[in-house]
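Structure in structure tokens, see below.
The complex appears here without one of its protein chains, the remainder shown in place.
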Amino acid sequence: MFKSTMPQNGEIVHLHFDGKAITAFDGDNLAAALLRAGKAQFRTAAKNDPRGPYCMMGVCFECLVEIDGRPNQQACQITVRDGMMIQRQNAPDNAGKTSG
Amino acid sequence: MTDITKSNFDAIIAGGGLIGLAIGYGLSRRGLSVMLLDAEDTALRAARGNFGLVWVQGKGAYFPAYADWTMRSSELWPKLAGELRETGGPALGLHQEGGLSICLSEAEMQHRFEKLDDLRAHQNGRFQFEMLDRAALKEIMPGIGPKVVGAAYCPHDGHVNPLYLMRALQTGLTRNGGVCLANAAVRTIDKTGNSICVGTEKGDFECQRIVLAAGLANAELAPMVGLQQSIKPQKGQIVVTEKLDQQIALPSLLLRQTDEGGLMIGDSHEDAGFETSVRPDIVSGIADRALATLPALADVGVVRSWAALRVMSKDGYPIYDQSETMPGAFAISCHSGVTLSAAHAFDLAGYIAEGSLGPELEGFSQRRFNV
Partner (left out) sequence: MANQHFQIAIIGAGPAGMAAALTTTKAGLETIVIDDQKDCGGQVYRNLQANQKISPAYLGQSYYDGVNLARSFAGCGAICRPNCTVWQITDAHEIALVSRGKAELITADYIIIATGAIERPMPVKGWTLPGVMSVGGAQTLLKQAAIGAEDAVFVGSGPLLYLTAWQYIKAGLSVRAVIDITGAKQWRSAIPFAPLALFQPGMLAMGWKWIGDIRRNTEVINHVSAVEITGQSQAQGVSCTLLTGDKIEIGSNHIFLHQGVVPNVNLTMATGLAHQWDHQAHCWRPVIDVTGKSSDEQIYIAGDGGGIGGAKAAAIAGRLAASAIVARCGKPRFLAQLYYKLRHLHYLSIRPFLDRLYLPPAHFRLAQADETIICRCEAVSKADVDAALDSGASGPNQLKAFCRAGMGRCQGRSCGLVVQEMIASHTGQSMTETGYYRLRPPVKPITLAELASLEGPWPE
């Protein structure tokens, strides 16, 4: 579990992650806010592989989430906004497609 | 691994692209000993820049033999895919449920209709197509934008993963005892006694038949066997998106969805010499057309773009030739490596094995440019 290493103050903003309310501080990095709230898995990659933030600098693309309906957003590169609706992102399921 | 120092191969293929691999695979499945000589990993490679269509509609509208050859290959494709499934690699992703040419104006619709109608008349009904108006197209592609007028639908069209096709052909060729040698572009070809001697940086190899399938490098290689290949590069740029949940049912010249879910978007044609850089203006135009067709794709991420060079003859049709001065030498240049893979692996490989191109390929000789 991630915890604060400094007393944090700042305006509280409210987010939703998979429908559950989460609070963060104004100006927070989204990935950091979700980790602080105890969320480790941000998405599911191909082959049902669970993934979460890895590099925190925008190069690994493991922290992708859906924000307000827009998929593939890099949580580690985004600053929170009050009212953000965040969804865990699942890899497209194309298993139903038959091919030769 | 087969011993590559074996003195004499039944056939050597110059070129590890789709043309060379399909022919090499075809020869090896007939029991011929085959060596495939490939260039460097970073060589100009049309096969790795391929869009992946198995495309019939519109092809050979003014060249009936090409229309027949394309149709023949399309019909042979399920057989090829069936055989290659045995190689055990990833699924080829072959879908032959038809394809669309999406039109953004009435004039485009009319032009498309006339071209396909001609083709249908030449082909005595073997070729089928249907013009879909906006409403009919909407049933197949619900998200079309307001500028879309309609589309031509052709049931013979399809698509496949061209990269897995290459892998499967190479695996099949190797399983049949063939040898693939990388970093061994062909430098010299000479007649020595009853054999042909092929020189590369990795050594010299002897064979009974040589097939030149080296893409644009065929222009330099063909004269070594007494042939000419009037070909030049035509640049095409392609954009690939991240994988999508939504499904795009049928492929078109503009876009297709791969089995993995990503979209390939393309169809630019430029005369830019041997230059393969991606141009922001061209890929921006490609993105523009994709959004005019399907506006809902606006927020889809582009993960990669590339430019590759098509191998184009003067009239755009393939060149199939055999040498008179060096019997056993063949040169093949074409830009429809995916569509024609099946015809190359079965019919063409059969002709090469027998030593002489069949009558239906007569019109494809380079000689047609000498008239």
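Residue numbering begins at 1 within each chain, and the chains themselves are lettered A and B in the order written.
What we mean here is this: contacts are C-beta pairs under 8 Å (C-beta built on N, C-alpha and C of every residue); 3 or more make two chains touch, one makes a residue touch a chain.
Everything numeric in this text was worked out from a predicted model, so none of it was measured.
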Per the touch definition above, residue among B:170, B:200, B:218 or B:257 touching the missing chain: B:170
Option from B:30, B:48, B:72 or B:232 whose C-beta touches the chain left out: B:48
Among B:104, B:302 or B:326, the residue in touch with the chain that has been omitted: B:302
Footprint left on subunit B by the chain that the document does not show: 38, 40-42, 48, 87, 89-90, 163-164, 166-167, 170-171, 174, 180, 182-183, 239, 241-242, 260, 265, 277-281, 283-284, 287-288, 290-291, 297-306
Where the missing chain touches subunit A, by residue: 1-6, 8, 28-29, 32-33, 35-36, 40-42, 45-47, 49-62, 72, 76-77, 79
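The definition used in the following text is that only the chains that are shown with their structure count from here on.
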Intercentroid distance (Cα basis), subunit B paired with subunit A, Å: 42
Subunit B to subunit A touching residues, read off their complex: 78, 81-82, 85, 91-95, 242-245, 247, 259-261, 299, 301
Subunit B partner contacts - residues on subunit A that touch it in the complex: 46, 70-72, 91-94, 97, 99-100
